[in-house]
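Here the complex is missing a single protein chain, while all its other protein chains stay put.
Chain IDs A, B and C follow the sequence of writing; residue 1 opens each chain.
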Amino acid sequence: MTAGIIGATGYAGAELVRLLAAHPEVSGLALASVSFEGEMIENIYPNFFGKISAPLVKPEEVIARSDAVFAALPHGVGEPYAKACVEKGVDFIDLSADYRFDDDEDTFKAWYGKPYIHPELRQRSVYGLPELNREKILSLKKKGPVIIGNPGCYPTGASLGAFPALAKGLAALGSEALGPKAPCTIIVDSASGVTGGGREPQRSFHFPECSDAVAPYKVGSHRHTPEISRNFKAMAALGKAEPPLVIFTPHLAPMNRGILSTIYIPLVQAWQAPASAGAPRPPSKEIEAKASEIRSLYAGFYEDEPFVRVLPAGVNAATNRVRQSNFCDISVHLDPAGTTLIVCTAIDNMVKGAAGQAIQNMNVLMGFDETSGLAAVPALF
Amino acid sequence: MTAGIIGATGYAGAELVRLLAAHPEVSGLALASVSFEGEMIENIYPNFFGKISAPLVKPEEVIARSDAVFAALPHGVGEPYAKACVEKGVDFIDLSADYRFDDDEDTFKAWYGKPYIHPELRQRSVYGLPELNREKILSLKKKGPVIIGNPGCYPTGASLGAFPALAKGLAALGSEALGPKAPCTIIVDSASGVTGGGREPQRSFHFPECSDAVAPYKVGSHRHTPEISRNFKAMAALGKAEPPLVIFTPHLAPMNRGILSTIYIPLVQAWQAPASAGAPRPPSKEIEAKASEIRSLYAGFYEDEPFVRVLPAGVNAATNRVRQSNFCDISVHLDPAGTTLIVCTAIDNMVKGAAGQAIQNMNVLMGFDETSGLAAVPALF
Amino acid sequence: MTAGIIGATGYAGAELVRLLAAHPEVSGLALASVSFEGEMIENIYPNFFGKISAPLVKPEEVIARSDAVFAALPHGVGEPYAKACVEKGVDFIDLSADYRFDDDEDTFKAWYGKPYIHPELRQRSVYGLPELNREKILSLKKKGPVIIGNPGCYPTGASLGAFPALAKGLAALGSEALGPKAPCTIIVDSASGVTGGGREPQRSFHFPECSDAVAPYKVGSHRHTPEISRNFKAMAALGKAEPPLVIFTPHLAPMNRGILSTIYIPLVQAWQAPASAGAPRPPSKEIEAKASEIRSLYAGFYEDEPFVRVLPAGVNAATNRVRQSNFCDISVHLDPAGTTLIVCTAIDNMVKGAAGQAIQNMNVLMGFDETSGLAAVPALF
Partner (left out) sequence: MTAGIIGATGYAGAELVRLLAAHPEVSGLALASVSFEGEMIENIYPNFFGKISAPLVKPEEVIARSDAVFAALPHGVGEPYAKACVEKGVDFIDLSADYRFDDDEDTFKAWYGKPYIHPELRQRSVYGLPELNREKILSLKKKGPVIIGNPGCYPTGASLGAFPALAKGLAALGSEALGPKAPCTIIVDSASGVTGGGREPQRSFHFPECSDAVAPYKVGSHRHTPEISRNFKAMAALGKAEPPLVIFTPHLAPMNRGILSTIYIPLVQAWQAPASAGAPRPPSKEIEAKASEIRSLYAGFYEDEPFVRVLPAGVNAATNRVRQSNFCDISVHLDPAGTTLIVCTAIDNMVKGAAGQAIQNMNVLMGFDETSGLAAVPALF
């Protein structure tokens, strides 16, 4: 098959190029770039010299030549390409936010400032978190070409970390625990590497401004908040529970790749460990036993997922253990009072958080082995 | 005056040396090191060549020669020196955890595995967070030599961030909001630079293992948890409120210095902003107005504190803005649902989180200007 | 085939594990580790979870089970394993310095402090820089099992950078240019990432000591000096020229992987560009034309080499363009006075500088395609 990439010279696009060039089912690449049309991709990314060589052509040509099309474009500009693909009958995998909100145009508009251009395309689109929506993707595909709304980087790590707790009834959702008005609050505190900011130089990502430093940004106002919230709601619904309130704080950390998310989930009484009164004490055996029980539940939940690794006790999620891979690592912990589940997840924001997950979606759509082209062992350094 | 430092060759000790050498009220340094006794400090730290030169002698000699003594030693070994100082009549500023728990020996024993050697010294000791305990320190000093339990690095940033909310009744403490059994939970999520791990090489801090990576460690089991909890309890008591439950998660980030703490504090009804129902929306004007109100309250609370900077709206706490300084920067935010206060604090873990705060305590004890020797503008890079 | 690795838990060993696990011709791995015998490799390197699982056994067992054996051990301890392999009839690829000096035991002894234990094994050993010694390796292999002395990391980048100039008579070697006593001096100035120092924590590689800093080390006394010198001599001999004097200065840079070497080679008159007199001027057209000519010569020289990329004008060698790959990138420059060739080379010290080159040698010995298992496109970040 020939895979097409529109927006091939941004970071996510270039990572798609690199991964697809080594994909065993992909024999050809068709690449488009607005900024560098007419140039060769290897001159923009000299890493590719001698390995990958392709001209950067017009999006229309990419669509004409491809059996599946990826778009790694800014939000709000890819819809016409999606339309063209659907009309041609090929799948369109969109790495922007344009197709992440399904029918909830109001939320999209509120956070991204634009209405849907082609609302009718929503009938062909699905949110592409395969661990949550694999069946939906497959059943939509049966009826024709599919538009994938590839998840945001933060929502991927956050959602995979909370999914088992939400779907299996561990989270103290609804009013019982917290009184009639207060929904359960789940806090997602994340740190991302700088590639998350994209290829365009700007002051925040200028080396002297962000190296050797950690800082939060867009506190209480990051666009991934409604996406996480929507996912949590869908996951809670699987457990027939009320949606939680989500608080999400992103931070920038001085590393190239990776997102570490620490997720705080209040537990229902039945999953709490017996609390000690008074000043905090180091984790008791009861705490450790309960944490172990929840860890097993998580491991069972993800048993058949090829890209989720629930880590054994004593091993913490760490961004450098998933580097260059499509894994989401999850470590499961309990606070010493036994009331809150603490889940840490690590992904490579460029792979599971963007290009890798997009390819995973293509594999699902095309009926390939889901790990095809994504089998890399995480790089050691 | 002559300042003495026992444990002068560890990172906190060396930072004390560097800062005290430039302190306008300090004319002499007496330095002790178990590992390097008999050597010159500048041969251990060649940064000091041509500026600071002093032999490393025995602790006893340091005590004999000094008008105030700092100890930057592992936990559990400094009590005899504290005793000697008190007997000699000079103040002892201890950077270990030995004197951070006042009368609560049980908690100390539970987390540090050792009993107090000289329990009677607790009558001369006080927890040295000047913003909280300045009056206590001064009143103890009136009666004789003082032992300062210099705060841990994480508890410093966490406590200064939560202090106004706790003392002024913003935090939803007690049972009203959360039902009879569930105390209010305050989450402290922190990232620290690698100097926090000290000078001894170990795998976790080996460059290839921790560079270009973020990872949590000691989730639910870090020793600073009871110290943060105790501080929050004391601060809540000032507002006549119940103590909150504290959840604390430390992370390691690839930077030399700095701690960034993000603190999540549920608000009492009166301080909440009107919540929008349904899917999250970007912060409303009401949210921004309430955040601004709380920011003003914080600014007023810290008005006379020389080392706390409450940042204006739009400026986030960042570790590289307090680098090499004794500042604690605080930015104040509200989640978009208006129910939770999000406070971010940044300190330099080696200065306000260790050596600088110790000198601030010395300044308080000696009656110097509290900023004496600590006036440095944060380094730009 | 089954590949064996003795010393599988050091950095070079673990990188061998990772690369060989994905090698299309390798179906089994046999791993030995002195430090972790009895444990599973994935517990030492959690990056491997779910992808690579193997017990760490005794070296003897590895040798018994393997069709080729790699040793990633400290210098001076692998000779008995080499002997056992030769006796069993399987190739032994040694990543230590033990077999890098062929018959020159005196030089080995002078720099590594030990004599050869089994001097007779030298008849089966060859220095494994395939670009220089491919034919030698193949012809030795025809007569029986081979011991490969896998090159040092610095010598690999230095030698590939100087090879065409030395072999093609560009370098001003011998006495004509410099007077009867002074040999030509070639300067190799290199910067390495910290993985070059290995897995054992030590102060120099402790994050706070080496991050955000560049420093030279072992100036004039690094053990790779005689290896570079020996290689340059062999390369010059191909051009029937006298050996140059080599000056080599390594530096440590705050990055995980990579070696950047800048090599200064005085040119013979015929290859110099016309010098401008007086104060330096920006490169003239003549300078650029001559540089371009030499660049073409380099490109031609390496035309058939799968792992050497001679970069076009305007693209400089950079460690992040070869990251995670077996490439050696070379950029060719001329000083503005036209008398000195400046060659910059970049390799990944863990791949072309260690594990990758070892696998390249295995491929040569086994008759596999030389790029087998080494086809990765350099990682983007």
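Criterion: a contact is a pair of C-beta atoms (placed from the backbone, for glycine too) under 8 Å apart; a residue touches a chain by one contact, two chains touch by 3 or more.
Keep in mind the model is a prediction, meaning the values are calculated, not measured.
Only one residue in the set C:Glu42, C:Asp189, C:Glu242 or C:Glu293 touches the chain that does not appear here, and it is C:Asp189. Only one of the listed residues, C:Thr2, C:Asn43, C:Thr107 or C:Thr371, touches the absent chain: C:Thr107.
Where chain C meets the missing chain, the touching residues are 104, 106-107, 110-111, 177-179, 182, 185, 187, 189, 191, 193, 208-217, 219-221, 225-226, 229-230, 245-247, 249, 251, 253-258, 260, 262, 264, 266, 279-283, 287, 316-320, 323, 331, 333-337, 339-340, 342, 344, 346, 381.
Seen across the whole complex, the unshown chain contacts chain B at 11, 14-15, 18, 21-22, 45-52, 195, 211-212, 256-257, 309, 311, 315, 320-324, 327, 329, 350, 375-381.
Although one chain is not displayed, chain A still touches it through residues 11, 193-195, 199, 201-203, 205-208, 210-212, 254-256.
By definition in this document, only the chains that are shown with their structure count from here on.
Here the spacing of chain B and chain C, counted between their Cα centres, is 48 Å. With centres set at the average Cα position, the gap from chain A to chain C is 39 Å.
Of all residues in chain B, those that touch two or more other chains are 193, 208, 211-212, 254-256.
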